Every structure is written in structure tokens, then in C-alpha cells.
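Read through the structure below, which is laid out as C-alpha cells, and then see the notes.
Every protein chain of the complex appears in place save one, which is left out.
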Amino acid sequence: MEKTLKKIPINRWIDMLAFVFILIFPLLGFKQFRVDFMCQVVAYIIFAISLDLLWGYTGLMSLGHAVLFGMGGYMIGICFQIQDGAPAFMTREGINEVPSFFLPLKNETVAFIVGLLLPTAFAVFLGFFIFKSKVSGVFFTIITLALAQIAKDFVANQQAYTNGFNGLQGILRYPVSGEPLSKIAYYYVVAAVAILVYVFCIFLTRSRFGKVAVSIRENESRVKFLGYNPAKFKIVIFAISGFLAGLSGLMYAPAMSSITIEEISVTASTFVLICIAVGGRGNLTGAIVGTLLIQWAKVLLSEQCANYWQLILGVILLLIIFFMPQGIIGKIINVQYSIKTRKSKEKILESEENISSVSLNNKQGDEEYGNSFTGG
Amino acid sequence: MINGEVIKMFGRNNPVIVSEEDSSAKNMLELHNIHVNYGKSKIINGLSMSVEQGDKLVIMGRNGVGKTTLIKSIIGLLPSASGSIYFCNNDVTKTPPSERSAGGIAYVPQGREILPDFTVEENLELGAMAHMKGSDQNITKRKEMVYDYFPVLKEHLNRKGGVLSGGQQQQLAIGRALMSKPSMILLDEPTDGIQPNVVADLANTLNRIRKELFVTVVIVEQNLKFAFRIAEKYVILQKGEIVSSGLTTELTDDIVKKYLSV
Amino acid sequence: MATALLEVKNLSVEFSGFKAINNVNLKIEEGEVRVLIGPNGAGKSTIADLITGKTKPTAGSVFFKGVDITGKSPDEIAGKYKIGRKFQGPNVFDNMTVYRNIEIALSGYTTVWKSLFYRRTTEIKKKIKALLEQIRLYEIRDVMATELSHGQRQWLEIGMVIAQNPSLIILDEPTAGMTAEETFKTGEMIKELLGEHTVIVVEHDMDFVRQIAQTVTVLHQGRVLAEGTFEEIEKDPQVIQVYLKDD
Partner (left out) sequence: MVSVTSIFQNIVSGLNTSALLMVAALGLVIIFGLMGVINMAHGELMMVGAYVTYYTTYVLHIPFLFALIFAFLVTGLIGSLIEMLIIKSLYSKPTETLLATFAVSLVLERVVYLIFGADTKNVPMPIPGNITIAGITIPNYNVFAIAFGILILLLTVFIFQKTSFGKKMRATTQNRSMAECLGIKTSRVDTWTFAYGSGLAGIAGALIAPTISVSTGMGSPYLTESFMTVVVGGVQSVIGTAFGAGIVGEARTIIGGLSSAVTAKILVFLIIIVLIRIKPQGLFAKERR
């Protein structure tokens, strides 16, 4: 195995750097609210990785991914709301007893598991309908767009069950033996989960399964003629992506100690798209670095010029699309690729020269060349 | 029309009295060492050719040698990777098809590409629409001119293009090309999928058009008999290069056997 | 007489009124090299589409090793029945390296489950290396497919079809857009294939057909016009007439 250090792609080094930065961040003496925000950003990294699997690797652009994220968040949110009987927003609506279908959520682990399985099941349901039909990719994007809009309206409308516009507050950081985890402890829990998800996705994307996903993105019709059923692969990828999105919601809500409809809307879904587009899609690193850059830019910019930051974000996105379509990390990977293959590309040019040179001289001798062959 | 002396039938901006004999042999179309690729495959590699005003040229060769690609590069649908194309002495290498059409090149593609949802009349008007500065009256005169060559079109003016037979679509496509009063007309395999009897009077009509409208004709065709009745000069392509050219009268049987037959 | 490897029985397909394939019968024996020729629009590629399941026929049926595979999905025909297809314009995975294009085409790991637990064993590596050498792309195996020359992309796709180790290979105009030299090399490559696989080649280039053909089937307007050795076809008046179109 000549897996020398030089062979490791450059972006994996950047991943390690990013995770080291995340791990030492609380020790760098930043104010607590900065550390709290970084905790949310790390949860968002898991969310961005889940969408990169779907969009970056498999080419399925979802504009409603935040709905799956929200399913995770709301499950754990409801869990902590119903710990001691019907919460205020229910009693106000005249529901004094916790509805039966919410009862199982009272138990933290059950809520966590439901927060993972619900988005996965929903992804399989949606995937079954869309991927099995002969419909082009753009319809998937439109359906998920509609999904995000309707989910937001639905949750906002169910005042009695989801506390509507003001969302669910008081989400604790997974109390173990009675006491919720300290902020710093929870920070490292989220960081650990993020690293685990990252390692899992490295395995997934390097496996043949991941390569099939990439080939589906590159040329889905061709893949069928190699014996693969792309619909099955896409449903499984969408399910995994849904699972991880649910997980990121389950990590995010306690870090934020609340979850509102803003976090599951079209804006939230498209915001994570921008993070991946700026970072670069289809290599995981882009999702990590993109989320770190854009989330922090959003916070720092909106502190300085609250009204302008969205304008600046729009302009940045336009610049990236026109001048760096494959994103920051994509650009770096391309540079490494062209260095690495410079040698073998010379071989192509050489082989091309000798091909054309050969065909040059054989052009003069076209006659004898032709006959000598048919005789054989 | 006095034999040998053609007065432009309808006033193009400068009425020109031209007699066939002394038509200056200036080259209407010149291709200098053009290379045309389709994706990564090099279809036309280093082809040079020139077509004079009033020429009747047929481009021949087996399937897949690059005939259609060559025509498409002349009208501008396919960019030439290198080399240059001159039409009436101005460089059109980089100009889009719409400008070349305005310059006087008309194109009848393989398969005719009639717009199915448009009626016969609308298809014809489309041919002139981008060339009309004048009033409607001018369009009707042109349509009359086309009906004179293709009377069958007049009977089906309001039928949708999509429901016409192959032969009728062919006549509509040529009529549509004439609506822009071109000085050069490119036809890509006009006899493809047309019954033999229609092919015969297509040849006569094309000859009439050439004589009366003084249009230079460049035609891609594999039907030898049809080609001989239309063209005076020929060019044979193989693997994207010209392997033989000259007057159609000089086209010997073994050239046909070598480059055209199965 | 053993059942033919592939048998097409009165196959037809109609696209909104136009009969692209009109009652075609074909019989291909194991190990044979059959070349389909015919002028443009004769239906050569449509036949390939019908066999590989890309298009569904309106009448007739396709039998492979005696089993009726008419109308089955492309991935089942390719995966279960092992029919490999090379498309006209090279149809490869652009932003994947040459090595990965071949590896993804390897047969036997096409279900989700198997693809998760596939290991690139040394035995597989040897197989891929041999294949890459056969298609003369071993030195540039880590270059992206987009950067290859046209001829090399055609060879890459031929390599991908071989990697599927199919029992029947369908090559759709493998020499389209190639220089004379590349065409000759492709002919050599395909002749190397002939031993282990049955090959159907859809082709225009007559020199190339002469180079590889055993039996030739001539199609014209969706019908089989003639069938026989290349010499017979060359002299057949009907074929010459169709090709010179002086009907």
C-alpha cells in the first residue's frame, strides 16, 4: 500500500485543520456567547455535510432540507416541553392533557430516536415518489421548495401543538442523571458527533457506493447501462442525508435552547446551499469550510451593518458563481489535481503527437497502407 | 427575361444589371484551413474551399465524413475552432448564424426542421421576418414569388407545418429560405426521405430558382443522379478533408467506387 | 442446434406514426462479430436501443440465451443478462478519473449493499491494470476523462464495456470522429475482444467494417435489406443502389 503522506488529498488536511480549530476554539479565550454560537455552527456543519451528500455528491439539489433538520429539532423540543404535563401553549388552547401521540416523546432517548427516524422515513417516502418517476432533476428541486414552504406554514399554523410562530423554547442540553450538560461539555459532545459524522461520510464517499453516487450525478442514464438502478441508490442516499439532517437538528436545538419555524423555512434551506456553494460541493471540506466562513460572516457582518449583510451575501454568492463556480475548496483541489497530473498530461500530449505524426506519414502512404491491411 | 441578361426581379436596395457571362468571378464564400470539432472529436481538420458567385456546388461523401458539419460551420451553427470563413469578402468566422443569414446565406437543414406548431404561411413569414424593414406589402410579394415555385404550398396555407408530407415540408423549407432573398442557399440532403417523382421536379425547381433569382447553390447530397442534374462542381469529403474536387463532368466511376460506394 | 445467443423476432417500433424499425429478424450466435451498416436513419442505433432496453418496442420480441428480455429495464438487461453497450458519442463519466471510470463499470457490485462493502483487492487491481493496458490508457489512469482526446475517450468507454465482462457487447459507431490511425488501433482493440465476447458493431466507416467484419447486416428504412459476408454485401446491387441513392 504506497499510501504515502503525499498521496492524501489536500482538502483532507484542511478538514483536520478545521476540526482542530473547532476543538481548541473554546480554549482561545473567546466570550461565552461566541463559544455558544460556534456550537451552533458545528451543528450546522453536520447539516451542511448531510446536504453535500445529496447535492454535492449525487447532484440532487434540495431546497427543503431544513424541513428534515426541523423534524429532529422539534422532536427534542416537544420532548422537553411535555416533561411536566401540558405546556403553557397547549393549555392556552384548552388542551390540558398531553396528546397521546406526543406521550412517547416524553422519554429523551425515544424523542432522539424519533428525531432521527422521522426525517429518514419522510425522505424515503418522498424519494420513492420522485425518483421512481421519469421526471427530470429540476422537479425534485421544485418539490422540495414547495415542501419547505408548506412545512413552515403547517408548523406555524398548528399553534396548539408547536407553539406556532414563537417556536419551542427551553430545550435542555440532554440532562444526564438529572442535570443538563454544561455548555462546554455539550460543545464537545456536538464536536464529537460532527467528527463521527465526518468520518462516516469519508467512508461512505470513498466507498464504491459513494462513487456510484458521483457517477449518478455525472451521467445518470449511463449508469443504468452498467447494471445499476439509480432510483434505489438515490432513495438510500436521500434517507442517509435525511438521517444526518435530523441528527444535526437534534444537536442544534439544545445548543440554541430553542427551535423556531425560521430554522425550517426556505430561507434556512437555501442558506445552507450558499454555504456549500461558496465552500465547494462534492468534497465534504467545502461544506465544513463554507459553513464556518458564511455563518461567522453572517454574525459578524450583521453586528456591524445589520441591514446590509444580506446584500453583501448576495453579491459574494454572485461573485463565487461567476469566478469560482467550483467553490473555494473546489479551486484548491483543482490546483492540486493539475499539479499531480501534469506529468501524465504530458503523456497525453506526447501520445497525441505521435498519433497525429503517425497518421501524418501514413496519410501520404494512404494507398499502400489500406491495401496491406485488407490482404491480412 | 432576356436570355443572358438578368434584371433583378424585385428591387434589392441597388438594382443590379448582371449578365451571366461577365459575372465577376469574385469568390462569394472562402474557407481557409478551417477546423471544426464536435465536443472533443475533430470532424473537419484543415479544410479550404472557395465558392464563386453563381456556382452550383455539390458536397459528397459517405455517412459520417463531416458533410453536415461543414455546412453547419458555413451558416455558423458550429464554430470553427481555427481557420477563417469569408462571405462576400467580410470575415464571418465569429459571427452568429443570424448575422450570416442577414448577410444573405439561407440554410435548409437535414430533416427540414419545419416549426410544427406554425402554419405553412407563418413558417414562410418567419423566413422573411428578420429581414424585413419594409411594410407588409413587401412580404406578400415575396410569398407570391415562393408560391410561383412551390404552388402546393398555396393550397395548404393554414395547415400546421407538422402535418405536411416529407415532400411538402421540403418545399416549405426551401420556400422559407427564399423568403429572405438570399444570395447563397445551403441545402443539406434535400432528397432525404422523398419519393422519386418529387425528387425529379425538385431538381427542375432548384435549377429555375438558381437561374431566375441568381442564387449560388451549395448542396450536400448522396443521390448522384440528382446531384448531377443540379451541380456543375463537386467536392468529396472523407474523414473531414477534401479528397477530390472538380467539375461534375470529370467525376469518374472509380472515384465514385473509392469514396462513395459501399 | 444450440439456441442463438441473441434472437430478435419481427421487432418493430413506431414513434408517433413513423415506423423506425419495421419487422426486423436477427439471429446472433455465440462468439460471432455482427456488423450493422446502412445509411443514416436506417434504424441501426434504434435496434441497439431496443435490445438494451433504452426504448420499448411496439411489436415483436428479443430473446437472449432463450430468455425473453423484451421491455425489461436497462439496468436489469445490463446487470442480470450482462449485455454491455458502448454509445455513439463517447458516453463516460467526465469528472472521474480514467481508473474510476473503469472501476465503476466492474460487474458484480451493482446493488446498494454490495457497493458498500466492495474492497479494491489486489486481484481486482491486477484486472483493472490489465484492462487499462489493453486500451492503452494505463499511464494516464489518474487523469480526468474530460481531458482525454476523443479517441482515448472512445477507448475508455470500450474499456468500461469490457469491465462489465458481458457475454454480448454492442458498440455504436466506435470510430466516429477518429483519425485514421485511431480507427486502425480501435479495430485492433476490438479484434482482441472477439475471442471472449460476442460483438455487434453499428458502423459507417467502410474501411473499419472491412477490417473487423465476419457477417454484415444491411439495414434500410427500418428493414433488413441484405445479410452476408462483406464481399457479398459489397457486390449486392440493392445495397449499392441504396448507398448511392440513385433510386
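Order of writing sets the chain letters: A, B and C. Residues in each chain are counted from 1.
Basically, a contact is a pair of C-beta atoms (placed from the backbone, for glycine too) under 8 Å apart; a residue touches a chain by one contact, two chains touch by 3 or more.
Owing to the predicted nature of the structure, the values given are computational and were not obtained by experimental measurement.
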{"item": "Touching residue (missing chain; options A:K132, A:R206 or A:K343)", "value": "A:K132"}
{"item": "Residue among B:K56, B:K143, B:R176 or B:K239 touching the omitted chain", "value": "B:R176"}
{"item": "Residue of B:G46, B:P97 or B:G193 in touch with the missing chain, whole complex considered", "value": "B:P97"}
{"item": "Touch residues of chain A, complete complex, unshown partner", "value": "61, 126, 129-130, 132-135, 137-139, 141-143, 145-147, 149-150, 153-154, 157, 266-267, 270, 273-274, 277, 307-308, 310-311, 313-315, 317-318, 321-322, 325"}
{"item": "Missing-chain contacts mapped onto chain B", "value": "75-77, 96-98, 101-102, 107, 109, 113, 115-118, 122, 125-127, 129-131, 176, 180"}
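Keep this in mind: only the chains that are shown with their structure count from here on.
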{"item": "Neighbouring chains common to chain A and chain C, by label", "value": "none"}
{"item": "Chain at maximum distance from chain A, centres defined as averaged CA atoms", "value": "B"}
{"item": "Inter-chain centre distance, chain A versus chain C - centres from mean C-alpha coordinates, in Å", "value": "39"}
{"item": "Geometric centre distance via CA averages, chain C-chain B, whole Å", "value": "36"}
{"item": "Whole-Å separation of chain centres (CA-atom averages), chain A against chain B", "value": "54"}
{"item": "Sites on chain A at which at least two other chains make contact", "value": "none"}
{"item": "In chain C, residues with contacts to at least two other chains", "value": "148-149, 179-180"}
{"item": "Partner chain C, residues of chain B touching it in the complex", "value": "38-43, 62-64, 191-193, 196, 222-226, 239, 256, 260-262"}
{"item": "Touching residues (chain side chain C, partner chain A) in the complex", "value": "52, 54, 73-75, 78-80, 84-85, 87, 91-96, 100, 103-105, 107, 109-112, 114-118, 136, 139-144, 147-149, 151-152, 160, 164, 179-182, 184, 207, 210-211"}
{"item": "Parts of chain C lying in touch with chain B, wherever the complex brings them together", "value": "37, 39-41, 89-90, 148-150, 153, 173, 176-180, 204-206, 233-234, 239-240, 243-247"}
